[in-house]
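One chain of protein is taken out of this complex; the other chains stay put.
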Amino acid sequence: MIFLQQVVSGAAIGCIYALVALGFILIYKATETINFAQGDIMMIGAYLGFTTVDLWGMPYWQGVIVAVGGTALLGVIIERVLMRPMIGLPAFAIVMVTLGLGFLLRSLVTMVPGWGTDSHKLTTPYTGQVLRLGDLVVSQEHVVIIAVTIVLIAGLYVFFRGTRTGIAMQAASQNQMAAGYMGIPIRRLSTVIWAMSAAVAAIAGILLAPLTFVHAQVGLIGIKAFPAAVLGGFGSMPGAIVGGLILGICESLAGFYLPEGFKDVTAYILLLAALVFWPQGLFGQSVRKKV
Amino acid sequence: MAILQVENLSIRFGGLVAVDQVSFEVAPDQIFTIIGPNGAGKTTIFNLISRLYEPTSGRILFQGTDITRRPPHQIARLGMARTFQNIELFEHATVLDNVLLGRHVHARAGFVSQLCYLPGLRRDEKAFREVAERVIGFLDLESYRRTPIHGLPYGIRKNVELARALALEPRLLLLDEPSSGLTPTEARALAYRLKAIRDRLGIAILMVEHNLRLVSDVSDHVLAVNQGRILTAGTSDAVQRHPDVVRAYIGE
Partner (left out) sequence: MSTNDLRIDHGQDLKLIPSRAAGLRWALVTGVFVALPWAIDEYFLSQFTFICIYAIAGLGMMVLLGYTGLVSFGQAAFLALGAYTAGVLETAGIPFVVALPAAAMVTAAAGIMIGLPALRLTGLFLAIATLSFAFIVEEVITRWSSVTRGSLGLIMPDATLFGWPVDSERKFYLMCLGILILCLLGVANLLRSPIGRAFIAIRDSRIAAQSMGVNLAVYQTLSFAIGAALTGIAGALLAHKLTFITPEQFGINVSIEMLTLVVVGGLGSLYGVVFGAAFIILLPQVIGELRGLLPDAIANQTGIETAFFGLVLILFIIVEPGGIYGRWQSLRLYWKEFPFCKAGSFKRQRSFLKSERW
C-alpha cells in the first residue's frame, strides 16, 4: 500500500516534469532551440497565479486563467524581443540567450514589490483535502495535477494531429525554408509555439505551487525536466510524458526505499543510464547526417 | 593485383535494399567511374567502402586486407582518402590547416612532444608543410593558403577538399561527384588533374560522376548502376551505349 502511495505521489510530480518537458519539446520541435529558461517561465506562472488569486483576491479558476494568459503573453514578448533577432543564428547562441534570460527572470522577480525574496503560499480550493480510494489515501493536489495533465495532453494531441496549424508547425520544424516557401508563416508559428509553451509552463507552475510554495528558485525543478525529455527521446511529445512519469515515480520510490541523498540524484543517474544504453531515448528519433 | 575488391556488397535500410550484391575491382593504375541516375545507390556504395555505413553482407578488400568491419579512421591509415558530395571541410580553419589535416595519418610525435613543441615535432611539421605546399601548388591554391574556408567560393572549396585528400598520400582516391557545380572550364581543368593524379602520382581513382563527357575523357573503366544493382561494366563508350543504361537515364 505504501508502495502504491509512493507511486501515485511520484506520478503527480512526474506530471509536473512531464509538463515542463512538454514545453521544452514544443519549442524544440518547432525551432530546434533548447529553452533553458523554461523552468523560470514556470516560476513566473506560479507568481502570476499567486498575484491574481492571493494578492488581488480573484476567484481561483478565474485567477488561474488570467495568470496562464499573462504567462503566454510573456512567452510572446520573449519570442518577439529575444528570439526573432536570433532566427538563423547558430543554435548554440540561442541556448546561451535563454540561459541569460533565466538569470534575468530569476532576479527580476525578487525586485517586484509584493513578491520579493520570500516564499509565498498559493491558496487553492482543494489544498489539504484527501481522496480515499479503498485503502489508498491520495492528496487532492496530486489528483488535480494528474487530471489536468491528462486533459492538457489530450488537447495538445488533437491540436497537433488534427488542426492545420499543428501540421504546419511540424513542417516548419523539419525544413524552415521549404515551409516558408509553401506559404507557412514560420515567424507567426514561432510566436504561437512560444505562447503555448509558456502557457503549459504556467499551468505546471500553478499546479506545483501548493506543493513547493512560490519562490524564485522553483524554476530549478525545470532542470529535472531535461532528463525526462531525454528519457522519452528528445523531440517526442508522448516520450516527454512517459519520461516525466518514469522519472517522478523512480524519484519517489528512491526517496522512500534508498538511503538519503539518492532521491536527488535519481534523475541524473537514470539519465546517464538512458544515454548510455538507449541514446535515442525510449521513443526517440534518429539523428544522422547524410553525406 | 587489384587495389580494391568489392564482393557481393549489399546494404538494406529497413525494408529498402539500397545496394544489392554489387561486385567490382579497381586496378592500381586506373580511373574507375561509377555512373547511374540519382538515387541509384552510388554514394551509398562509397559510404560503404569508406566505412561510414555497415554493409548487411559482402566483403571489401583493400590492397588485400579485409576492411569490411574496420572503422573509418583505419581506412585512411591504410591509404584510402575521399571527398564528399556536399563538401565536408573544416569551415573555421584555413586552407592550409585543412590540407595539413590530410597529413594526420603520418604524424609520429607523441603527446609530450606536441605539448612542449620538441624538435622532433618541429621536424615533422616542416616536412608536413613541404608536402602540403606541393599539393597546394598542384591545385593552384597558393593565394588562398591562409584564408578561412567559410568565405571561399564553391570551386575553390572543391579544390581544397581534393588537396586535403591528396595530402594524405593515398593509394586510392574516392571522389564523389568531383565535377558537380563546376563550370565547363573548371571541369576541363579537373580532367587534366585527374589524369595527372593517375599518371604522375600513381594514385588510383574511384569516382562517382554525372558529367558523361568527363567520364568519357578520363575513365579507364566504367560501372553503371541503378536501384542498387549493377547494369553493366566496361569502357566508357560501351557502357554509355548499353540499352539498359540508356533506359535508366532516359526512362522507358
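Things to note:
So that you can tell them apart, the chains are marked A and B in the order they are listed, and the count of residues begins at 1 in each.
The working rule: a residue touches a chain if its C-beta (ideal position, glycine included) is under 8 Å from a C-beta of that chain, and two chains touch if they have at least 3 such contacts.
Since the structure is predicted, the reported quantities are computational estimates derived from the model, not experimental observations.
For the omitted chain, the shown partners it touches in the full complex are A, B. Across the entire complex, the residue among A:Leu55, A:Met96 or A:Val151 in touch with the chain not shown is A:Met96. Although one chain is not shown, part of subunit A still touches it, namely residues 31-32, 34, 82, 85-93, 96-97, 99-111, 117, 173-177, 180, 216, 220, 223, 226-227, 230, 234-235, 260-261, 264-265, 267-269, 271-272, 275-276, 279, 285-289, 291. Residues 50, 52, 71-77, 81-82, 84, 88-93, 97, 100-105, 107, 109, 111, 114-117, 121-122, 125-126, 129-130, 150, 164, 168 of subunit B touch the missing chain (whole complex, contact as defined above).
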